[in-house]
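One protein chain is absent from this view; the other protein chains keep their places.
Now for chain A:
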Amino acid sequence: MSTVANDVIIVTSSLTRDMTGKEDSHRGPAIRALCKITDASMMQSVERYMKQAIVDKLPSVASAALVSSVHLMRQGPEVVKRWVNEVQEAVNNDNIMVQYHALGLLYQIRRSDKHAIRKLIVKFSKAGLRSPYAYCFLIRIAASLINEEGEGTDSPMYDFIDSCLRHKNEMVIYEAASTIVSLKCVTPKELSSAVNVLQLFISSPKPVLRYAAVRTLNKVAIQYPAAVTACNVDLETLITDSNRSIATLAITTLLKTGNEAGVDRLMKQISSFLSEISDQFKTVVVDAIKSLCQKFPRKHTVLMTFLANMLREEGGYEYKKAIVNTIISIVEENPEAKEAGLAHLCEFIEDCEHTSLATRILHLLGREGPRTTTPAKYIRYIYNRVILENAPVRAGNKFRLRQFFMYEYLFKAAVSALAKFGAASEDLLPNILVLLQRTTLDQDDEVRDRATFYYQLLKQNDKALNSAYILNSMNVSLSALERLLHRYTMEPTTKPFDVRSVPVEAVQVEQPKANISISTGVSPGGSETKKAREDTYSEQLSAMPEFAHLGPLFKSSLSVDLTESEVEYVVRCIKHVFSHYIVFQFDINNTLNDQLLEKVTVQMDGSAEGFEVVHYTPCQVIKCNDTGTTYTLVKLPDDSSAVTGALACTMKYTVKDCDPATGEPDDEEGYADEFVLEDVEVAVSDHVQKVLKPNWSASWEEIGAENELEDTYTLPIPTLEECVKKIINYMGMQACERSDKIPDGKASHALYLAGVYRGGHDVLVRAKMALGGTSADPSSQAITMQLTIRSTDESAVQVIASAVE
């Protein structure tokens, strides 16, 4: 009951009087007011009145009762469900609003009953409804049914939606069209009828209708640009629309569907009113430009200038971030656009209020700048940051203090970027040294530390040092480093801390981004999961006494199925690799509901390849429909160059029959049984962790030719792309310098790979490939590959080389 009132009883009784009173105009509002203050405990007492009110002949009373019932569903769905007969009667009411509300309530009540909903839709699609609102609602019900059940366009539900395209009310037509467009099962053929309807709306005099149509077309264009091409002529008329939202949507749609020739004109048009549209739309424009750049790389000058103009205008952080991200991705994808893009970004950081963006750009400059034709140009911009950003700090009032902390990041980034230039270019070294020396007098501790550190390092002029400490930073997993350092400080030891024992941070695979429509408000948060997964494994394993002496975990593989998915026991295996051992983790799911498994182990045999089983950790009991975990510890072969092979697995256990109902075993004594699993493969990629070296060639020089292995192979693979993919797959290493992407039409390619071998040894691979054989006969097509492997460890080279055979 209402929280503010004391004499609730007076209010309720007078409302109840009004509800049933003679004055018709008071009855509806009284019902609504009473239901607002009713809670679950009071619902019983209003039930009788509500049932009557729902079927009342006055539309205002019936509507009020139905809408209030929808609100009440949140508190006491059970009570409201008892009114279903009355609600069903109300659906047939002549009044359009009563029908709409009754349909909405009926759906809420029946929602879990798919069959009833289906019958409902079929019934009304035949009988017809009076209310356009109810039609829209029915379309949505049908669409959610189609999507949930995974039905195709042949279902009667779809026929209903399709028939609504010919309804006489615009609202219903649009609802049907936009619903068809958003269905999962739809194909370009079905799309065309929806698109035709939307095309008619485009030329409507009502702005809302035009907006709705062009927004939906814009969504379609993301996935099926061809389907929208038919509307191009009509969309052209919208680019000068007085409503800028409509114009923007029309232009971005045209950009997606149009051809290269039209780009200039459209960009010119849109830039004329860019300042008038909201940030959200500007971001849509930026996204459109991004996809354009990928589609038409030759247009980069027009697009880049446009982006730079946008960057100069006023705008919020999100908007600026989108632009900077787009420019950075263009710079990385398109070598021709690199210099222009960097110049625009340099200009931007000269006057940039967003520290995090400036920091990102400085990092990019540090990485890409030294490789351009005139690196000296960028040094001015970077050094400007060091000296200019300082000035306001020195002014030193309180307000500036906060900024000071933000600028700190900038300095660190700027100083590191400067150092990268120094390391990468001989000619610039003296200049950089001077600049760094000046910076050593900075006020901030960490800036000074960095400057001094880099200054001393660069003065050595040692390529190997530069590569290790400036150009390629450490790739260790930070959380693991923290944990190990903490443990190191806990135990008294004179041994120095070994950085190699820290697990390497796995390279995060960039997730394919979800389609960007204007409506996406959720950002995918999946990138954290993989790292967190390795951390939890590492904690789980180190907590077990059997595995405590193994040292830090090097790498955990993804889980592999060792059984078919439809058998009694589903077993999956995860390989945890340590410096000299592998722990196999078996997750066993007992799918039988009348058997209990006890003392489960997985026996492994790899003696042929030299693997030696050291220890089994059995799982004591696995209940019905439950999952248990058992571990097998295997020592790697002594011969460090032969560490791959297949291990045969057999699951051994004691079975006890049990009662499916209670899960209690029937008898005390079980019987031993075994179950043969598929073999577990230990491949080269299990011993290697992917590592991204930002400056691969510097690392290559750093490792040197001490442990070098070079060989030439002929591989029966028809295309370079496939060859690159296979090599990366077998070796389990990371492609650097974007060498995994092959420009079209090339007959030769060089692939650069980097990784860390078990035990913390860096491994680098250079693979030069050339298409050979006669092109007339594709089956005889082969690739000649020259493979060079360098590593700090000799056996690592052998193992990696064996991956190719």
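The working rule: a residue touches a chain if its C-beta (ideal position, glycine included) is under 8 Å from a C-beta of that chain, and two chains touch if they have at least 3 such contacts; residues count from 1.
The criterion applied here is as follows: contacts and distances are computed from a predicted model.
Asks: Tell me the UniProt protein name of the chain this structure doesn't show, selecting from "Coatomer subunit zeta", "TBC12 protein", "Ras-related protein Rab-4" or "GL23727".
Replies: "Coatomer subunit zeta"
Asks: So one chain is hidden, and I want to know which residue out of A:167, A:219, A:360 or A:790 touches that hidden chain in the complete assembly.
Replies: Looking across A:167, A:219, A:360 or A:790, the contact with the absent chain belongs to A:219.
Asks: Out of A:46, A:181, A:541 or A:797, which touches the unshown chain?
Replies: A:181
Asks: For the chain left off this view, which of A:45, A:196, A:280 or A:625 is in contact with it?
Replies: A:280
Asks: Which is it among A:140, A:295, A:377 or A:768 that touches the chain not included here?
Replies: Only one listed residue reaches the unshown chain, and that is A:140.
Asks: Determine and list the chain A residues touching the chain excluded from the picture.
Replies: Where chain A meets the chain not shown: residues 22, 25, 28-29, 32, 60, 63-64, 67-68, 70-71, 96-97, 100-101, 104-105, 107, 111, 133, 136-137, 140-141, 143-144, 147, 170-171, 174-175, 178-179, 181-184, 186, 206-209, 211-212, 215, 219-220, 222-223, 242-245, 278, 280-281, 514-515, 517-519, 521.
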